[in-house]
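To start, the structure under review is shown below, and the notes come after it.
Omission of a single protein chain aside, the complex is shown with its protein chains in their original locations.
Let's look at chain A:
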Amino acid sequence: MKVAVLVTCINDSLFPDTGKAVFRLLRRLGVDADFPEAQTCCGQPMVNTGYLDEAVPVVRAFAHAFAGYDHIVTPSGSCAGSARHQHGLVARRAGDPRLAETGPKVHELSEFLVDVLGVTDVNAYFPHRVTYHPTCHSLRMLGVGDKPLKLLRAVRGLDLVELPAAEECCGFGGTFAVKNAGTSTAMGADKARHVRDTGAEVLVAGDNSCLLHLGGLLSRQRSGVRVVHLADVLASTEEDA
């Protein structure tokens, strides 16, 4: 089984620790995964803003970088959703069906662990009070269901508290966060309030872009709540504590 990790452009440039966590976690589970260095981005920033011509070369680079792998795993529900559901659109635009061939092989991290590897207990240790936000694209575009929760419940020391109105969007939405900044922050403020209401120390999600937005709001409110990617939680062990 040849496995590659799609680190994603946001993780690569802003949250490199999440990429490292995915590799630590996979190695612990006996998976020898590659980081194809030709990878860049899934093309979602362009597609979702309507720039399909601009997305074509990016998706071409993606298809090229990940050709030949059986599974591609990524710590982003949003990028997995984009690869699976939007690369077809870009392929049609380019008149090149090969651009859509890698998309179906992309799995969001929790899907890969539960569906492909068949594990829910990854032997992690994270002694904190945690609440979990199921990001929209994981929840609705991919339908990951309760897989992330199953993984979190098996983490030793972790105290999972339920997030009110968990299924509501945090308001990030890529360029929506700046194009409609007022609406975006109004949505995020409500989400941040729900997070604070839980009394959790840590907010966990499967997408650093949503956490970038929520973490930014929680920090501005001086809430003291830390945002942590699911991969970072699952990679943690006693030694890290």
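Here is the rule we go by: a contact is a pair of C-beta atoms (placed from the backbone, for glycine too) under 8 Å apart; a residue touches a chain by one contact, two chains touch by 3 or more; residues count from 1.
The rule we apply is simple: contacts and distances are computed from a predicted model.
Look at the chain that isn't drawn here: its UniProt entry, checked against "Lactate utilization protein B", "Cytochrome c oxidase subunit 1, bacteroid", "Twin-arginine translocation pathway signal" or "Ferredoxin oxidoreductase", names it "Lactate utilization protein B". Touching the missing chain, out of A:Val3, A:Leu25 or A:Ala177, is residue A:Ala177.
Residue-wise, the contact with the chain that is not shown comes from A:Cys169, picked out of A:Leu113, A:Cys169 or A:Val195.
For the options A:His71, A:His87, A:Lys147 or A:His213, the residue in contact with the chain missing from this view is A:His213. Hidden from this view is one chain, which touches chain A at 7, 9, 11-17, 19-20, 35, 37-41, 43, 45-52, 54-55, 57-58, 60-61, 65, 86, 89, 136-137, 139-141, 167-169, 171-188, 212-213, 215-217, 219-220, 224-226, 228.
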